[in-house]
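Below is one structure; the comments refer to it alone.
In this view, the complex is presented without one of its protein chains, the others remaining in place.
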Amino acid sequence: MTPRDTDLDSLAALFEAVRAGRLDPADAERRARELAAAASFEDLGFARVDHHRAVRQGFPEVVFGQGKTPDQIARIAEAIVRRGHSLLVTRTDAAAFDAVLTRVPDARFHQQARIIERRVDVPRGQGTILIAAAGTSDLPVAEEAAISAEVMGNDVDRMFDVGVAGIHRLLAEQQRLHAARVVVAVAGMEGALASVIGGLVRTPVIAVPTSVGYGASFGGITALLAMLNSCATGVAVVNIDNGFGAAAIASAITHG
Amino acid sequence: MTPRDTDLDSLAALFEAVRAGRLDPADAERRARELAAAASFEDLGFARVDHHRAVRQGFPEVVFGQGKTPDQIARIAEAIVRRGHSLLVTRTDAAAFDAVLTRVPDARFHQQARIIERRVDVPRGQGTILIAAAGTSDLPVAEEAAISAEVMGNDVDRMFDVGVAGIHRLLAEQQRLHAARVVVAVAGMEGALASVIGGLVRTPVIAVPTSVGYGASFGGITALLAMLNSCATGVAVVNIDNGFGAAAIASAITHG
Amino acid sequence: MTPRDTDLDSLAALFEAVRAGRLDPADAERRARELAAAASFEDLGFARVDHHRAVRQGFPEVVFGQGKTPDQIARIAEAIVRRGHSLLVTRTDAAAFDAVLTRVPDARFHQQARIIERRVDVPRGQGTILIAAAGTSDLPVAEEAAISAEVMGNDVDRMFDVGVAGIHRLLAEQQRLHAARVVVAVAGMEGALASVIGGLVRTPVIAVPTSVGYGASFGGITALLAMLNSCATGVAVVNIDNGFGAAAIASAITHG
Amino acid sequence: MTPRDTDLDSLAALFEAVRAGRLDPADAERRARELAAAASFEDLGFARVDHHRAVRQGFPEVVFGQGKTPDQIARIAEAIVRRGHSLLVTRTDAAAFDAVLTRVPDARFHQQARIIERRVDVPRGQGTILIAAAGTSDLPVAEEAAISAEVMGNDVDRMFDVGVAGIHRLLAEQQRLHAARVVVAVAGMEGALASVIGGLVRTPVIAVPTSVGYGASFGGITALLAMLNSCATGVAVVNIDNGFGAAAIASAITHG
Amino acid sequence: MTPRDTDLDSLAALFEAVRAGRLDPADAERRARELAAAASFEDLGFARVDHHRAVRQGFPEVVFGQGKTPDQIARIAEAIVRRGHSLLVTRTDAAAFDAVLTRVPDARFHQQARIIERRVDVPRGQGTILIAAAGTSDLPVAEEAAISAEVMGNDVDRMFDVGVAGIHRLLAEQQRLHAARVVVAVAGMEGALASVIGGLVRTPVIAVPTSVGYGASFGGITALLAMLNSCATGVAVVNIDNGFGAAAIASAITHG
Amino acid sequence: MTPRDTDLDSLAALFEAVRAGRLDPADAERRARELAAAASFEDLGFARVDHHRAVRQGFPEVVFGQGKTPDQIARIAEAIVRRGHSLLVTRTDAAAFDAVLTRVPDARFHQQARIIERRVDVPRGQGTILIAAAGTSDLPVAEEAAISAEVMGNDVDRMFDVGVAGIHRLLAEQQRLHAARVVVAVAGMEGALASVIGGLVRTPVIAVPTSVGYGASFGGITALLAMLNSCATGVAVVNIDNGFGAAAIASAITHG
Amino acid sequence: MTPRDTDLDSLAALFEAVRAGRLDPADAERRARELAAAASFEDLGFARVDHHRAVRQGFPEVVFGQGKTPDQIARIAEAIVRRGHSLLVTRTDAAAFDAVLTRVPDARFHQQARIIERRVDVPRGQGTILIAAAGTSDLPVAEEAAISAEVMGNDVDRMFDVGVAGIHRLLAEQQRLHAARVVVAVAGMEGALASVIGGLVRTPVIAVPTSVGYGASFGGITALLAMLNSCATGVAVVNIDNGFGAAAIASAITHG
Partner (left out) sequence: MTPRDTDLDSLAALFEAVRAGRLDPADAERRARELAAAASFEDLGFARVDHHRAVRQGFPEVVFGQGKTPDQIARIAEAIVRRGHSLLVTRTDAAAFDAVLTRVPDARFHQQARIIERRVDVPRGQGTILIAAAGTSDLPVAEEAAISAEVMGNDVDRMFDVGVAGIHRLLAEQQRLHAARVVVAVAGMEGALASVIGGLVRTPVIAVPTSVGYGASFGGITALLAMLNSCATGVAVVNIDNGFGAAAIASAITHG
């Protein structure tokens, strides 16, 4: 058997080749196992880039920048771009961007959102993702959500500083709230924004607690707990400061 | 001005009546304020039934049974049914059901799911909601999600006892997983099911941590935290044991 | 010196008596120390009833019923009533009430609020204390606050089931909110009610988290934390389910 | 209809104009919705300054400095001052002050209290706010409370280093304690000051836990919990280190 | 193709049959997928009994009794026994045992250990598993470990009440400690037993924190944390009260 | 060698016997190891009663009743009494007492303190142990401390219901406080009593947090943390509700 | 009356003066109140130095350096030294020492212990305080305890690196352990040292948890909890890293 014979790239093809006498059953069996592994990831030694993810999940592997060296990020980025996939690196910084630029010259960096990205054409989501943020201090997380959603092929509507301490600012925007396909509600402190929006709209609400606050906000735990206990229905929650995660599920909804 | 004049049931109608001279501006103003309140809820003394919710959120107020007396539940139920709305009472029991039956004779009780319901025709959701549960002990929560979703007008696919300790049981069902519009992943203990499913599918995954476990499972906290930290994308989380909450956002997705 | 001579009931009187030669300096000194202690509490062996509290704090000692036997409660109650003070026992039950009745026949019991009380004329507070409760399940705590406030000489306005899931129910009542001297906001789950009210009114808001909820509500911790992190100003918080405590500070405000 | 016609600045005026034939009902309706939003906040893009708050809550929006850039703070400050409102920025620093000075030249900075402010005449509160602090290390929080209260129009009495380890220092000051309209009790470590003061006075006590301490003080959690569990009545609590929050509710009490 | 043809029970056999012309490639593919699933678990509706586990992990599926009805347990037990596997049900009770007896008449119940079991011949582990328990109150957990280990084919040495408050009781048994292949250290309260044993022996130590204690033992959290922070090497930890889990890894060590 | 030869009951005797030729070195070695173990504890199978403790620690093993069966307690009690030691069983109940009576007919039971004891003459401690309790609900813990201390040979002074909400009740007793050799301060809720006493006296203060309280008292955690963070010096803390533990260290101080 | 007349420095003297006609009763009363306050503390504005503490507690106020400026520390130090008291500043650093030197030239600084001190003759404690530390990393805390104890007039015996991972190192030192009047046990990680020592000696053991460790040691919480749950008797606990606190209570024991 010719290793990595491109004609034998599916289970069906293997069985066909065996029937046609072109392939030995034992070789076919070994090949069947190789196939599953070979096509699906690329081993860089320190990382196994999951190229199969674009097929399986509709968007390629996203690089979690935290805890990786600039060089590691750059090499993973290059491997992703080489396959023609969208590049999205989160929780990263300018040093990593410099390293990425040497291998992916047309990458872009969003400082506030801490994102490096390079977009390719992806299927567009149905409807708008509205990103509502309670306060100015929540903007980094809100922008991480907004840019991630855009890279994933979505129309994004930004509605910032609509916290419940001045609830008329939110009530004045009900039309935009109702127009969205999904609402991402970003808030720190007591996180009441998610409940209030959840009570106003019929669309799914993805709540993102932020670490904005002090004292008994415990780095976002209070907002997280409050959002999990929302008395309004239609609200689900992602990790603290996880703007990207909210964008990912919101995009899964618009691409359903 | 005739109080509660049914011809004056919108802001537009009020302005029209003022212009036509049929209504005094001061009366109109008072009436405008009454309107907002009057149509929208019904004050039972101990409860303000939010009838407006069906319009605003696509499904009427759901009754949270815990902490209410059977009589309170029965009277709220009657008020909801009288308006022609679907009835859904969660976290309830047989005693409440007995009380409800005296006022809503055709209500039904689901013991394992702890739900009282009475269905009316509601718009059907697009696509199937798959409810995956890790173990047999998670069934009460999974059933709460399943029945709630059905009452809200959804097709539900149940896939139980597919925990990751025997991961081949889950891998054997990938086709059903991919066929769903939304997956609800119900698991206690370490809650790994949500991550594994999240890594397999492109549809949104709503994770429900359950209080199944002991010791350091802390009544579901471990599963909750694990699901919030899922390394897979497209996962959002609801409160511990909150099967209904998962159904609500899943239904918001299928009705988008 | 005549022990417990009622003419020698103040430090000034003692000095006067010494000057007048009616009292020996050494006796005066001993008496000065006795005086501080003697007039101020009554030792029942298992309890030291703090009769001085009515003078010092404007309301007599309130009996915390939890962890005391019916007989202990009854004997403390009798000691308080004998002095002509208002009686207020919180976190108590029917068994204690039976015991109290044998010694204070005209005491009253409020089952939902778990309060035994007997009112005497006390100075009236200035303005109304509005008790707002988010849901029907919060009523026991709200009633503990309401009845406590009434016994302390306040006008109370009850506004129940105005949780933020249907925020129009609250917005329809802004006039009553603005009319209050203090607002007590009672809520479980995510406790957003306190923030929303705090953002609407200029009066002080005393927030009472309740243990209503399940899962990650952690018996009221979530509501407690949320209220402590309110993005609205003018909000302070008491212990979980502490309706009485909210009434006490609210009454201190109306009696200022 | 003339957009933003200043004669049409209330709901009553609109109805009157419709009656007078000066305004078309449809325009009136649109205008009614605009009015609610337009007069009440100012959209700076990254922030919606809530100018309506001065009317609604008796004091304009206070700027929470943490997490905002100096430029953002300066622009919000300018917008507030331009309306003739009092400026109060908390949790800020010298860099922000430099930026503010370029737009609000007569602003003042209090380093220990981390406050930028510019005072205008506001209604005076009734009675004194006493700020009691347990130790020298608590002064930054105590000063945040004191200066905030002053800017809001209050007389402030400072009583520092009166912790219960040397309780005679506090007992020697009972007269000042009794003379206050509200007491703000600031303490870290075990936070016993709030309970002891709560047992001595009849005025409301607002307790502020501070992060002073180490080990099992957990950044103020111990003091927070202790204060929430005060065995004395008339005590309510704000967030850890939240001197401003204590001043806000204290001022709401003196302005009642 | 004959469904479930017993000659086609492996991937190798399928390829052989295709080569021999006995099987169509498309049927072979479908059959290949069925095989993986079919042989490996048995769907009881409410449970998928993982029969493959005996092959994969050396011991069949163990039934976690908590949260399952007696009937569910009995039916799962029957399915396991029918395959000729060892039966081990943990965290169960007399009611479940009664139900099991109707289907597995020779099952045995260990009340203190809360175990139902029926042994079949399994490979014997190499060396002894020593179960050390700190106090008499830890016996239920220690017995769960001991009996589980025995059912899994191990020699067990029980050493009870050797807590560090009287350390000479432990030091007197060093010979038995050194003779073991694995030591399971069971302790509540401060859990110091694991560290002291870990410092004495060169064999692996599996530490089991128990919920024995009160107050700040927090149901076993203190012992769990102490064991995780053991200053001695060679110690790993399982969940609180998880005697079975300790036996399982100990048995994996003796069967290596 | 004669096993258990009573002449060979010390290491010195063994060496002497070897020198005298009465004992073989190898036997001597084995005997040396037996001796250490044999004299010091008694193995009841489920318990190893630590008789050596009376020598080593000045008081025999105390039986922790929780989690032991009445029969186990009775048999341990009998073994202790047979040696002529004081019997002290804590956290026990009437059922255990009945069992103990059948073997130790003159044992006594203290219901409120949950203690079974039988006293023998023990060395008297120097000075008094004062047990101060904040409230009536703390009495069970305070009595556990008081009776334990008495059984251990101490004079005990009880001072109950002196919580800081009415601090004059405590200040009136300073003379008794100063007269004690050790003060045990028992309090729940915010536990401020320990700090206030710590600030008043120069004697060591052993603080006992109790689980009295509700909500954010978290079963005594708040009092525990407050006591650990006492701003007063000379305070150390034992476990929540651990009256016995406080008595033990207090008695170690008076017996120093 | 001459203010601050040194002849009128006690309550007895005042009464005597009134009797002798040298003092007016009203003046006497005022003076009585002044006396309590005047002699007892010195108000530096930012601090009230508690000079009365030396009388009341046997040792003057100790300065908690953390959170105080070098200048504040120096001025408090000077006030203490001026009265002839021992100076002890904890949790301080070289910068504060430089400031102190300008006012107290013969002060000394202990860098590892973070202490500034200046000793005067104080009464010697009875017996030795033994400071046992589990590991080399615990030395800063152990030294804080040792030096504090020395300044307070105690003989100190240091026994370092005797953690239970090599328990023979501790068992080899039993004689020194038994010889001590008090043992201070300093340990991080799982803190088992306190239990093992507690089981070996009859003297009181003061346990000091340290923040040494990582991961689930949680900055000393694990050691703290373990020590609170010690299965050995005669152990009480102070705050994490609180070497000074342990010295203070140990010294109270030796000075009893």
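Here the chain labels run A, B, C, D, E, F and G in written order, and each chain numbers its own residues starting at 1.
The working rule: a residue touches a chain if its C-beta (ideal position, glycine included) is under 8 Å from a C-beta of that chain, and two chains touch if they have at least 3 such contacts.
As the structure is a prediction and not an experimental result, all values here were calculated from the model.
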{"item": "Omitted chain's touching partners, listed by label", "value": "A, B, E, F, G"}
{"item": "Hidden-chain contact residue, picked from the options G:L88, G:V162, G:L177 or G:I197", "value": "G:V162"}
{"item": "Touch with the omitted chain, as defined above, among B:F97, B:F218 or B:F244", "value": "B:F218"}
{"item": "Touch criterion as defined above, residue of F:E16, F:D71, F:D93 or F:E150 at the omitted chain", "value": "F:E16"}
{"item": "Residue of B:T90, B:T203, B:S230 or B:S251 touching the missing chain in the full complex", "value": "B:S230"}
{"item": "Absent chain, residues of chain A that touch it", "value": "33, 36-37, 40-41, 45-48, 50, 52-53, 61, 64, 66-68, 72, 91, 209, 211, 219-221, 224, 239-242"}
{"item": "Positions on chain G contacted by the hidden chain, ascending", "value": "135-137, 139, 160-162, 165-166, 168-169, 171-172, 212, 214-217"}
{"item": "Residue ranges of chain E at the interface with the undisplayed chain", "value": "56-59, 62, 127, 181-182, 199-206, 224, 228-229, 233-239, 244-246, 248-249, 252-253, 255-256"}
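Here is the rule we use: only the chains that are shown with their structure count from here on.
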{"item": "Chains in simultaneous contact with chain D and chain F", "value": "C, G"}
{"item": "Angle of the C-alpha superposing rotation, chain B to chain C, to the nearest 5 degrees", "value": "90"}
{"item": "Selected interface, A-E versus E-G, where C-beta contact pairs are more numerous", "value": "E-G"}
{"item": "Far-end chain from chain A, centres as C-alpha averages", "value": "F"}
{"item": "Type of chain E:chain F copy interface by residue overlap (half), same or different", "value": "different"}
{"item": "Centre-of-Cα separation between chain G and chain F, whole angstrom", "value": "27"}
{"item": "Set of chain C residues in contact with two or more other chains", "value": "135, 165-166, 199-200, 215-217, 221, 224, 228-229, 233, 239"}
